[in-house]
Structure formats: structure tokens, C-alpha cells
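Accompanying notes for the structure given below.
What follows is part of the complex, with its chains left where they were.
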């Protein structure tokens, strides 16, 4: 059985993540269950998209991902599946199940991916007797169990063009038009250490070292582009290409989010000298 | 080895859940470990009873449940085991270990259960050298390991009548005497989305659609009985037979608990027109 990776906003206090794991253990006995996180903030699709894009490369190359952050549960939003082959021409790959709400957006936008394919799974999804409110346990779990047992997405659903997927209004960082030494980005996630993960991929570094950050409310703060947390002087804020595949603002054993007053979702500009 | 499902109030910050899992991995190597939740509020037996009744039907039909919410640990309260057969005459079934404090009450009260049997496990429990304070790790884990390996509850303990179990003072919803269009219920659990899970089973719906809820402090609020969260208009509160086998008060991407000022344990009345 292929391993199953779980990403939800169910939290760990309620029994929902436990019921999802239970259904998978019942329907796919023997498949290893691996939690990415169940603590995505309720309905925070962009945060889940970041968790998934940052984490998928570290999972087994045959993993099936069950991603349920689903404000539209019970409405008519589609359930989609994506297949990321292990490389052009290689066999196997990772599969992803999610609502069609942008959750797969950052993953599918990863530069250099072997050609991903996406499928509309509305038909097989509709075949499961489901509570109206818990599609994770009642629809996603049986779909994932079928993939874990060896079925292929292309045999289960109708192929879609990537451009037909829902596109959320949050997006990737971009150089600011008319201001060649600035990049517009936003905070995808603030982690428990206070590091601010930005919508700027480590694979697309600014052309020059960044020297300051401008907050959306006008404040400007100097930052130091560094290699690792230990390189950041006490009291300073660093910018580094962290371990998550995205740039992050960080302090050394302190919270950059507190130092800068940043929260998840905030917009900002990275600035460098010409 | 039969799979082991864990339900405790140990939390995930302390090492207690980890030590329970460790003991089970040591004593029942190879048995899948499945967490229901470790985040029952400390000593909240009624909340645990709800988590268990809502979750057990989704677990493998051979699972052994280790349920430890145990304000009386170290006192003389009994440890009990319950066996739920897979159906009249069928082989196998789920087993449940818990202190005799009402934790199994909602589960054993599920309508339509095949005949459950309960056993006093005080004798085998007393055979384990135990710290006086951590019976979960030191007594429940070895008992669960024996069940996982194939022993039967009836060979381990003395059978009890269900009426001899401890009965907690919290109970199921009931129609209000003298007020035929009202049901008394209380809040079993408030989940992370703010949904208020009520002590009213989905299998016992009110005879007419509910149109209002009266809080114990006298306030009355209109509610709309709906099928799914997405059917609740913005700003309104809905009542629906959710995915947990019990009715719940909910809002659409908002907190019904905040909207109504409800907390776990609060009493309320559901009202409908005659």
C-alpha cells in the first residue's frame, strides 16, 4: 500500500483527524499514515498550499496526499486529483487529492516540475454515501484508499487543463512595476519561532542582496540577507532562503513576526540597492 | 495484532501520550497505533464519552480502544472492558478499556447496537506493577496489548451487568415534560470551528424542524435547521445532523459558539412550532 500523507485544518483537539486516520486504516489497512499537519488555521487555503509545496518533496516518491482545507464543503466545489510523475518518462509518482480551491496552486507552480496532470474526481466522489459535512472522512478517505491500493487517477476521473483549476487571489511574489529594486511579497505563514515565510521562492532570489523591508503600513526596517539563523546579530532581522523552499524573515532565537509586527497574510516589499 | 485506538486527556505537549504509545509499541509490537485525540480537556469525561461514541464506528472492526480520562486514578475506581460484537452472531468486534466513570456511557447507549458485554478488569489490572499515577501507561497498555495479541475480555475479567456501571450525571437530551415542543439538551463539545455538538443523537431528530434555541440564561435565538454548513446564510446559526452522529449548532465559516455565547457543558432548549 502506498503511504498516505495528511494535511488538514481539523486541529488535533477535535476527533476529526482521528476519524480521518481511522477511515484510512479501515479502508487501506497497512498503508503508513504520515501527518504533515492538522493545524492549518481554519479555512486558510493559502497556508495549506504553502505547507504542501514545502513538504511534498520530502515525502516518499509514491505518497498519496489527502489535503482537506475546505470552506466549501457541502457546496458544489469539485474534488480534484493531481499526479506528479517522478520525472519525465519515469514510473510512479506522488498523487494529491484536494478540493478545487487553490490548495494545490503553489505545488503545481513549483519551477521545474515534471509535467503534472490534473483530474476532476466529481464522478467517483459522488458515489460515496457521505455526511454532508465531513467529506475528508467520507469521500477523500475512500478515494485515497483506492490510490493507495494501486488504482490510477487517470482511470478514476476526467482530465482537466491546469488553467481550469480555481485560482485564488493570493499569488506569488513579483518585482514591482516601475520600481526595479523592489519585490512585492506577502507572508504565507508565521511559524512557532516567529519566522515569517514569504511568497518568494528560494529558487528565485532577488538580483541583489535585500537590505530592507517595507511594511504595507509604511514602516521600513533594515534587514540583513544571511545564510542561517546563527548569522543574524542579536536584535537584527535576517532574510534567508530557509529550509522550506521559500525566503523567510527571521531573528536569532527571537520572533521576527514580533520584531516587525507581521502576521500571516500581510503584504510587504523587499528592497535592495541598485 | 489488532489495531489500537487511543483517547486520553494527556495533551500532546507533555510526554505522557508518547509514553503510552511507547509502552504499546514495546508490548504490542506491530500493532497499528491510531490516535482519536489526546486533547480531551483535563478530567472531562463527558467530552471523552462524546469523542468515543462519535469515532468508534469509523475505526477498524477489530480495533482495541484505550480510553484514559481518569480523575480517580490511584483511588479504587474499577477498570472495565466492553466488547461490541460486529453483529448478532458475527465473529470479532471492537473492545474498549476505560475507567468505570461513565466514559463508555454514550457509546453503550448508541441505538441499535448488537448486544454489548462489559467486564470488571480489576483483577488482571492489579497484577501489573504500576506507578500510582500513570495507569494509562502502566496498566491500560499491558491490558490492551493482551487484547491486541488475541486474548478475549471474557477470559480476563468478571462479567458485569450494564446497569452496574458508574452513571454520570450528564445525560442524553429529552423532550421537556409539559412543553411538547421543546427538547432539553446540552453542549457536549465545542469544536475548533465553533460548532456546538449537542447531546441529541442524529438518529432521534425532533418531530418538527427546530426554529429557535433558548439558552439557560434566558436568551432566545432563531436557528435554521439545514442539511450542511454551506446552507447557512451569513450571520445566521444553523442546526444540522452533522457527521458525528449528534446534532450540532453551526455557522457558515464562523463560530456558532461565539454567536450564541455557548461553552462546553452549557444547557439549552431546542424549540419548534407545533
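For this structure, a couple of remarks:
Think of it as A and B in the order they're written, each chain with its own count starting at 1.
Simple rule for what comes next: a residue touches a chain if its C-beta (ideal position, glycine included) is under 8 Å from a C-beta of that chain, and two chains touch if they have at least 3 such contacts.
These figures come from a predicted structure and were not determined experimentally.
The complete homomeric complex described by this structure file contains 3 copies, of which 2 appear in the displayed model.
Convention: only the chains that are shown with their structure count from here on.
Subunit B has its Cα centroid 33 Å from the Cα centroid of subunit A.
Looking at the complex, you find that subunit A touches subunit B at residues 10-19, 21-23, 25-26, 29, 33, 42-43, 71-75, 131-134, 137-138.
Note for the complex: subunit B touches subunit A at residues 3, 5, 12, 32, 34-39, 51, 54-55, 58-61, 63, 189, 191-193, 227-231, 240, 242-244, 253.
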